[in-house]
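Then we have subunit A:
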Amino acid sequence: MGVYGFFTRRNLITMLMSIELMLNSVNLNFIGFNKYVWPNKMDGLFFTIFIIAIAAAEAAVAIAIIINLYRSRQSVDVENAEEMKY
Partner candidate 1 sequence: MNLLLLILIPLATAIAVLTARTKQQVRWVSFIGASIQLFATTGLLSAYRSARAAGQNAQMLFEQQYNWFPNWNISFHIGVDGIAVAMILLTAFVVVAGVLVSWNVEKMTKEFYFLLLLLSLGAYGFFISLDLFVLFFFLEVAVIPKYLIIGIWGSGKKEYSANKLALLLMFGSALILVGMLGVYFGGGKSFDILQLSATKIPFEAQKICFILLFAGFGVFTALFPFHTWVPDGHSSAPTAGSMFLAGISMKLGGYGALRVATFLLPEGAKEYANIIIVLSAIGILYGSFATLMQKDLKYMNAYSSVSHCGFVLLGIGMLTKTAIAGAVMQMVSHGLMTALFFAAIGMIYERTHTRQVNEMGGLLKTMPFISTVLFITGLCSLGLPGLSGFVAEMTVFVGAWEHADTFHRVATIAACMSIVVTAVYILRAIGSVAMGPVKESFAGLTDAKWNEKLAAVILLIGILAVGLAPFWLQDLINPGAEIIIQKLSAGK
Partner candidate 2 sequence: MDAFFTLLKHELLVTALIFILLLLKISRTIKNETLLPLIQLLLLINCAAGFFWNEQGSLFDSMFYTNPLIALQKNILNIGVYLISLLFTDWFKKTAHLAEFFILLLSALLGMFFLISSGNFLMFYLALELATIPVAAMANFDLEKKVSSESAMKMILSSAFSSGILLFGISIIYGVTGIINFAELAAVVNNSTIQLLAFVFLITAFAFKLSIVPFHLWTADVYEGSPMPTTAFLSVISKGAVAFAFITALYKVFQPVAGVWYNMLMVLAVITMLVGNFFALRQQNIKRFLAFSSIAQVGFILLGIGSNTANGAGAVVYFILIYIFSNLAAFGVAAIISAATGKENIDDYKGLYKTNPLLSWILALALFSLAGIPPTAGFFGKLFLISSAAAKGSYAFIIIAALNMIISLYYYLKVIRAVFMDKNEKPIEKLQVNVYAKLGLFICGAGIVLLGLLSWVYEYIQAVVQ
């Protein structure tokens, strides 16, 4: 779902949300494995916690960047940010 969203959405904020979705799916993975496959190890849980923390940091920076982009272009559409190519 997350990947799909990332590929198709044109709004940068939505794309960022898609990525969060992807990360959350990984979180689910870790928690699931931890709970059902390796119940006696806590690594998965820790991992999840850290992922959440990092995702937050990442989102913060990303949103800052997107705001900056918006200031210069008056748009958060990804297709308006294709100045550099080839």
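Here, a residue touches a chain if its C-beta (ideal position, glycine included) is under 8 Å from a C-beta of that chain, and two chains touch if they have at least 3 such contacts; residues count from 1.
For anyone wondering why these and not others, all candidates are chains of the complex that A comes from, given by their letters.
Computed from a prediction, not measured in an experiment: that's the story for all the values here.
Engineer: For subunit A, choose the touching candidate in this complex from 1 or 2.
Structural biologist: Candidate 2 is the one in contact with subunit A.
Engineer: Quick one: which bits of subunit A touch candidate 2 in the complex? Just the residue numbers, please.
Structural biologist: Residues of subunit A touching candidate 2: 2-3, 6, 12, 15-16, 19, 22-23, 25-26, 29-30, 32-34, 37-38, 41, 43-44, 46-47, 50-51, 54, 57-58, 61-62, 64-66, 68-69, 71-73, 81, 83-86.
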